[in-house]
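The complex appears here minus one protein chain, its other protein chains still in place.
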Amino acid sequence: MADLKIDIGGLLLKNPVMTASGTFGYGPEFDDFINVSDLGGIVVKGTTLEHREGNKYPRMAETPAGMLNSVGLQNKGVDYFAKHIYPAISHYDTHILVNVSGSRVEDYVKVCEVLNELEGIPGIELNISCPNVKEGGMAFGTSCPSAREVTKAVRAVYHKHLMVKLSPNVTSIAEIAKVVEDEGADSLSLINTLLGIAINAETRRPVLSTITGGLSGPAIKPIALRMVWQVANAVKIPIVGMGGIMNATDAIEFILAGASAIQVGTANFLDPTVTIKILRGIEEYLDRHNVATVKELVGAMECC
Amino acid sequence: MADLKIDIGGLLLKNPVMTASGTFGYGPEFDDFINVSDLGGIVVKGTTLEHREGNKYPRMAETPAGMLNSVGLQNKGVDYFAKHIYPAISHYDTHILVNVSGSRVEDYVKVCEVLNELEGIPGIELNISCPNVKEGGMAFGTSCPSAREVTKAVRAVYHKHLMVKLSPNVTSIAEIAKVVEDEGADSLSLINTLLGIAINAETRRPVLSTITGGLSGPAIKPIALRMVWQVANAVKIPIVGMGGIMNATDAIEFILAGASAIQVGTANFLDPTVTIKILRGIEEYLDRHNVATVKELVGAMECC
Amino acid sequence: MKKVTDFHVVEVQHLSHDTFIIVLQGTEPVIAVLPGQFAEVEVPGSPEVFLRRPLSVHGCDPVAGTISFYVKVVGKGTARMSELLPGEKVSVIYPLGNHFTILEEGRVLLVGGGTGVAPMLMLANKLKKAGAEPVMIIGGRSAADIHISDAYHAVAEMHVTTEDGSLGVKGRVTDHPLLKEEFNFNRIYTCGPDPMMKALSAIAREKGVVCEASLENTMACGFGACLCCVVKTTDGHKCVCTEGPVFDTTYLENW
Partner (left out) sequence: MKKVTDFHVVEVQHLSHDTFIIVLQGTEPVIAVLPGQFAEVEVPGSPEVFLRRPLSVHGCDPVAGTISFYVKVVGKGTARMSELLPGEKVSVIYPLGNHFTILEEGRVLLVGGGTGVAPMLMLANKLKKAGAEPVMIIGGRSAADIHISDAYHAVAEMHVTTEDGSLGVKGRVTDHPLLKEEFNFNRIYTCGPDPMMKALSAIAREKGVVCEASLENTMACGFGACLCCVVKTTDGHKCVCTEGPVFDTTYLENW
């Protein structure tokens, strides 16, 4: 049977299937459906320095083969996470990464300092790409100087695995990726959601309270695959790919495009057991194609 | 019955339904299905200075709620258009715009000079956003200086309606829009396709000969709506919106977001009569909502 | 214990041009559902529908292995559901959310408006079994909206209001004498349009009784994973899918 283990920049995953931040709660939401410890890793909801109420209702709109959300980083703040949530999930036998979000560089830094101290958290996913907050968020991830600034500041204080999550709402994602790599990121994850709007023609109003929201789901898969491929050709650090992954075939496509591991987001809503199906499907694919290790498949798309 | 006429920067359309370049041939392809003259306007296939063979097969990939194409501006060149195609389509009682593409500013200029002389062509759509050609194309539309340069050069020689078609593959489409407006464009059309990839997991190869292609169809509608809304808030000239319009409700959404007219692209492939259905549906919507003119609906989304 | 599992369509009973009951047969033992709980139901074979649709459980019979939903066609998903044929496979995630409190004594009022009727029969049943005395008001625009079978009369004292007066008391549910001079209940349970529930909440407050309302919301998951379905409470944003759908209305902001 194929070897599913994969090293993403020093972090050894037992398999390449992770869950995407904001789509998997903190894990216990899925206990009834799957054994969370079977996963390669989970990334918990975006965590900020202070408690945040998030955006007003409505926060969700269905779109063709996808959805828009404008949750806006609702969470109880990093201290609450450390005191109350972390102890309740540290028993999972899988890597728990915390998605770190903020509006100011100092806030990012403070959150990371707290997380540094949590033994069971082997790394963070630095979210410089959230489109659903008024200040900061995506702004950090859409220009090279600000991406550099926040990565540098966090790298200076955070000593474990630093994964940086990139925004797709840019002209050149490869340029941002290179800057982040330069500043010492251990891995990159992409893509976050694409900025979109849904309008209710009958009421003539935007569906979301925030007008714009983040587009996720299969609709964005071709764009996500393209960006993973572009970034893989631009950097040396490992990539964690996501964006519309619904099944094992989709996951394989991301791996072929250059992702060492993948994250499953929106698909969790349609089928809370989908991550395990994807895991089994990858295994089956590798065996059927006589590929001994996942690693061999990373970036193995034959282009010419 | 509602008044469907709409003025887009000096060009008076009998109704807001146009067809998108590259998805409607030159018009005659649809003669069996609809009365082309019923449309507000048609935009013919991207036209370049010289004959172009386009990209190698395969040029198309189906994706979730959309498709990728990498046709790559296959056309017989502007002289052939002027001599052979134009006479065959000038009988249509609708505005025929020519989508002008190129790899170099001089080429754009030369094409426009030829088109200037064609009496029955009231305007061009300057394509600075084609993702499917190696040089030029999209590059012009993804940076402010180059968008400025090509628009300025074309404006200097082209005296009829100048519509500029923007690329969605940018960090800030509003900035590009402003530059193009500054240089004298009469209207803006958006969006062109988003750059994407499709991979065949079984063969481990990209589906398209060119690896990347342009994503169109309902999948991109939320992104297109967002960009139309952003650009409408940034410029004063009229906007022609497109991206995933499949029915009248979609069209109304674009108009509410700020588009004065719309273009139908990929939907023509699924239903060659769809443009007429959209036209009737807009009429029906206006009557049902007691809106006297399309114009009243432009940008009428109520945000707060 | 929630699960995601396949059911097969037994039948679609059309109650009117836009309202139907869909009965599903489980492929695995059916879990007992409490009144007010809901399910996330797949809409198979519709290219336009991406997400599941949240629906209150209308009936649940673990012995027969069936579950049913009372649905109104409002858009593409519910329209497609109304056309499902016997035998078609439908994936369901259930049971989701909290449930109405089952009092063991006293006269209690159940008010259903529109598809808010969905959980009411099961609720009345449970209340009666527990020892309470359920009285139910069903409101609609006209007689065509009211679909009450003998099963309702068997478990609750039934009342009807219609806005056009074509059946029962003319007016809205809040115009019914039982909610005015004749009010004599320990608690109000309600499900239906927000304005109706807010009016009932106001009456409950005035009368000094608890009002439990089942809320709707736009949901992506239905089980607490996405945080899309929030309602403003006196304690901040809460997820309707996990901390609701049933709320004591005093807990809701601006109610």
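Each chain gets a letter, A, B and C, in the order it is written, and its residues are counted from 1.
Definition applied: a residue touches a chain if its C-beta (ideal position, glycine included) is under 8 Å from a C-beta of that chain, and two chains touch if they have at least 3 such contacts.
Quick caveat, the model's predicted, so the values are computed rather than measured.
Asks: I'd like to know which visible chains would be in contact with the absent chain if the whole complex were considered.
Replies: The undisplayed chain, in the complete complex, is in contact with B, C.
Asks: Hey, which of B:V36, B:L49 or B:M67 is the one touching the hidden chain?
Replies: Counting the whole complex, the residue in contact with the absent chain is B:M67.
Asks: Based on the whole complex, identify which of B:G9, B:G217 or B:G243 touches the chain you can't see.
Replies: B:G217
Asks: Which listed residue, C:V49, C:L96, C:V160 or C:L178, touches the chain dropped from view?
Replies: Spelled out, the listed residue whose C-beta touches the missing chain is C:V49.
Asks: At which residues does chain C meet the chain that is not included here?
Replies: Contact residues on chain C toward the absent chain are 45-47, 49-50.
Asks: Against the chain that's been left off, what residues of chain B make contact? List them.
Replies: 22-25, 29-30, 32-33, 45, 53-54, 57-67, 69, 71, 74, 217, 266, 268-273
What we mean here is this: only the chains that are shown with their structure count from here on.
Asks: Show me the overlap between the contact partners of chain A and those of chain C.
Replies: For chain A paired with chain C, there are no chains in contact with each.
Asks: Which pairing of chains gives the most C-beta pairs in contact?
Replies: A-B
Asks: What is the distance in Å between the mean C-alpha positions of chain A and chain C?
Replies: Using C-alpha averages as centres, the distance is 36 Å.
Asks: Distance-wise, how many Å sit between the C-alpha centres of chain A and chain B, to the nearest whole number?
Replies: 34
Asks: I need the residues of chain B touching at least two other chains; which ones are they?
Replies: 65
Asks: Note the residues in chain C that touch 2 or more other chains, in rising order.
Replies: none
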